[in-house]
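Written out below as structure tokens is the structure these notes cover.
Every protein chain of the complex appears in place save one, which is left out.
Chain lettering (A and B) follows the sequence in which the chains are written, and residue indices restart at 1 in each chain.
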Amino acid sequence: MRPIAILGAVVVAFLPLVAGTYGTTLLNYVGMSALVALGLVLLTGVGGLTSFGQAAVVGLGAYATAWLSAQGYSPWLGLLLALALTGGITALLGAATLRLGGHLLPLSTIAWGLALFFLFGNLEMLGQHNGMADIPPVRILGFALLSPAACFYLIWLLLGACLLLCANLLDSRQGRAIRSLRGGTAMAESLGIDTFRVRLVVFVIAGLLAGLSGWLLAHVQRFISPTAFDVSQGIEYLFMAMLGGAGHIMGAVLGAAVVTFARDALQDLLPHVMANSGPVEIIVFSALFILVVQFARGGLIPAVSRLLPARKPAPIADAPPLKRRPPPAPGTPILSVRDAEKRFGGLLAVNRVGFDLAAGEILGLIGPNGAGKSTMFNLITGALPPTGGRITFLGEDITGARARRIAALGMARTFQHVRLRPTMTALENVMLGTHLRTHAGTLRGALRLDRAEEAMARAEALRQLDRVGLAEDAHLQAGNLALGRQRVLEVARALAADPVLIVLDEPAAGLRKLEKDALAALLRQLRAEGMTILLVEHDMDFVMGLVDRIVVMDFGTRLAEGPPAAIRADPAVQEAYLGGVA
Amino acid sequence: MTTELALLLAQDGVATGAIYVLVALGIVLLFLVTRIIFVPFGDLVAYASLSLAALQAGQLPGTIWLVAVLAVLAAVFEAAGLLRAGRLNRLPRALALWLVLPLLPAALALGLAGRDIGDAAQVLLTLALILPIGPLLYRIAFRPIADAPVLVLLIVSVVLHFAISGVALLCFGPDGARPRPLTNAVVDVAGMIFPGQALLILAASLIAGVALYVFFTRSLTGRALRATALNRVGARLVGIRPGVAGVVAFLAAGLLAGLSGILIGPVTTLFYDSGFVLGLKAFVGAIIGGLVSWPGAVLGALFVGQLESFTAFYNSAFKEVVVFAVLVPVLILRSLASPAEDDEEAEEL
Partner (left out) sequence: MTALLSASGVHAGYGHVEAVRGVSLDVPAGGVVTVIGPNGAGKTTLLAALMGLLPATGHVTYDGADLADLDVEDRVAAGLCLVPEKRELFAEMSVADNLLLGAYAHRRDRAGIARGLDDVYARFPRLAERRAQRAGTLSGGERQMLALGRALMSRPRLLMLDEPSLGLAPLIVREIFHIIAGLCETGVAILLVEQNARAALQSATYGYVLEGGEIALHGPASDLLHDPRVSATYLGGDAH
């Protein structure tokens, strides 16, 4: 743990002594809100999914325990019920809605959020609009947690534990998968990450945190009513997460603290200024929220952390290597494409194209712009299903298979428009590539039981960075690298998957001469190490000096095939490249 | 259930559904042109109804304060933008458009305060007061982030609702108000009694639906508005200004909201915060209809009316639960019908 975190924990432990009863009560609300906001940090800030309905999930937890307590059971059983209910219901809602794209998912959260809210307000067993009162306090070893200070330690201990677990999680295999969700799924799927499952996991984690907060709320406040769980409260939780800094764990605590204390100050101040202060408070918060979205989408944490001394990255210890795939003998057939066809509406983008690729070979797939190269590429890597033909990889039929399965078989790819996670370090981006070679799940990651495997993955990532010449950039954010280095970083990520075949989509596009030369040298070196490479490219200069064999595509069909010299002399190829109206 | 009862419920459902149709049309209109899911649309409806009630009661509607604040903010935004771009020569025009023009109806209302100007004039004044709100909100809250992902626009939209319903509480107080109906006539159709105002709503919603459909599919201006949402760059390349298209859409939507408020208010009392649930129910209808289809929005909203009417009969407490819960299966069906594409635009919040 960082010294600053320990210092923070010690300061927090003494807070009730100086804050007084009222201050402690406020701090309790900060802690309970921070739990919900923490879930939203994971969900929205890290995972890129937005929920407006989180307050309703808090309500589920609160009502579950309140109802069970009313039947005379212990609050601890209530905790179990609250977590089971929030976990179960968010899993169901997630399974139903997490495939929704774009704005439909957040809209559905408004819908179920409202449905739950109205349910709370109308069920007789939950006290309808009056809510439920006389909820018993939590008891520990016979001692009832009645005073704000007693509640404070329960709340903040739980919050501290959750913060620690979440921080651990984000720094693990599953956490990297969550962080890879933002900005489209194609890249993650191509590394073998089941993005739907990862979304579901983070959705349920956010639900459990909200449920825990609800359980606390019921037993700390000792009464609950539906108004605390409506959509406006859900927006407030979202505001806390975004204000603090939606991408940072501590943003949840900071955001919850700022909002809670600012609200309290407003409630103190406004009645002196005007008679009708309730709505002004909402207006002020809404206006602030909009300003944050317009001018400071990153939130407060980035500004605060600039004041703190930069954290020195831990040196990467050497570790035993991850398991490797047995490499195929040179010359064995790797990939075979037969009569592949892809039709988009009226457009035949790939028209019965076929070629073979053997182990240890670099094959260039070239052609002028719009020739269908990229479509062919997508058919091979599983990004698009072909409308005809047959593709075999290492003896397995992969025609129309999903990208994830093809990745698991040993094919790794790069993207024409570099797809890295710009806020993750170069090392972390490459570690994403080891996803299929490692196995730690959510719980193992959160509990830090994955350290041996993590060390292996980290050492492997560093080895691959070193292999492509980026070792000294390991701890830089990928987004801060120049385009040439980003392209090479994608190659390192592909190598980290221990592939049999790597498929590169226009790796030279946008590179300067020197960068191209360096890239070509790297690919030659990989070939010497036995790697098989398929290169889609239209920079002829780059291709000619590098590859063993070339397949030329034009208008979706195969125009020519052969060694570079023959291709360069081929009049049909010259015609295709320089064009002509003759 | 007897046929008679079912008919009665269906009739009630049509009356409710017609209300949602008006609101759903406004929501679809804005989404089609601006990609914004304008959650505060329902609030504008409430503003219209409460403003008309205030005018009829001889009071000054609080709407003018909202308009005044928004106009000043918009003018500040415009001025700051022009200053940054070094185009201060355009300032007088910007101030005339964003400050003076929106304030004209408010000034008129202030000048006419306390005078009896007759029913028709009150209705027109209400419309004129509501009209500037949409474009001003667009200018202040959305134009600065026009290129943001739909998701960010949605978050701002939801937050905006809380701001302006808060203002509504300040302007109108917590009590609802019911403006006088435009007609007290009762129409007897084949033994079934229809209140005139309900028929007026139904007629208005159908006319608005047809008019919007015709405008957007037949007129060049309508097609141009639609084009900005389909392809922003393509629209600019043929000379359509997306910003102007947005303002036009918000003006049209404001008109629709004003009309809805004037028609709906006398049938169901609207409170300062009624707009949210009203808007969201209409929204459920619009989504059922596909969110980009006019006939779809009309049918979807009518379906929500029926759903509400029939569940209310069985258990009135759960009609909201059912209406909102039904959206989840609808969305799932929609996503199965057209799976989301892999959206690689970085959704940075």
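In this text, contacts are C-beta pairs under 8 Å (C-beta built on N, C-alpha and C of every residue); 3 or more make two chains touch, one makes a residue touch a chain.
All figures in this text were calculated on a predicted structure; none of them were measured in a lab.
Peer 1: Consider the whole complex, including the chain that is not shown, and state which of A:T21, A:N130, A:S147 or A:Q574 touches that chain.
Peer 2: A:Q574
Peer 1: Among A:A340, A:A371 or A:V491, choose the residue that contacts the chain missing from this document, as touch is defined above.
Peer 2: Missing-chain contact among the listed residues: A:A371.
Peer 1: Since one chain isn't shown, list which residues of chain A touch it in the complete complex.
Peer 2: 345-347, 368-371, 483, 509-510, 512-513, 538-542, 544, 555, 568, 574, 577-581
Peer 1: What residue numbers in chain B mark contact with the hidden partner chain?
Peer 2: Contacting residues on chain B, toward the hidden partner: 87, 220-221, 223-224, 226-227, 230-231, 233-241.
Here, only the chains that are shown with their structure count from here on.
Peer 1: On a C-alpha centroid basis, what's the spacing between chain A and chain B, in Å?
Peer 2: Computed value for the inter-centroid distance: 36 Å.
Peer 1: Please output the residues of chain A touching chain B within their complex, sorted ascending.
Peer 2: Touching chain B from chain A are residues 44-45, 48, 50, 52, 93, 96-97, 99-104, 106-108, 110-112, 114-115, 118-119, 122, 182-186, 231-232, 235, 238-239, 242, 246, 276, 278-283, 285-287, 289-290, 293-294, 297, 417, 419, 422.
Peer 1: Given the complex with chain A, which residues does chain B contribute to the contact?
Peer 2: 37, 141, 144-145, 149-152, 154-156, 158-160, 162-163, 165-170, 276-277, 280, 283-284, 287, 317-318, 320-321, 324-325, 327-329, 331-332, 334-335, 339-349
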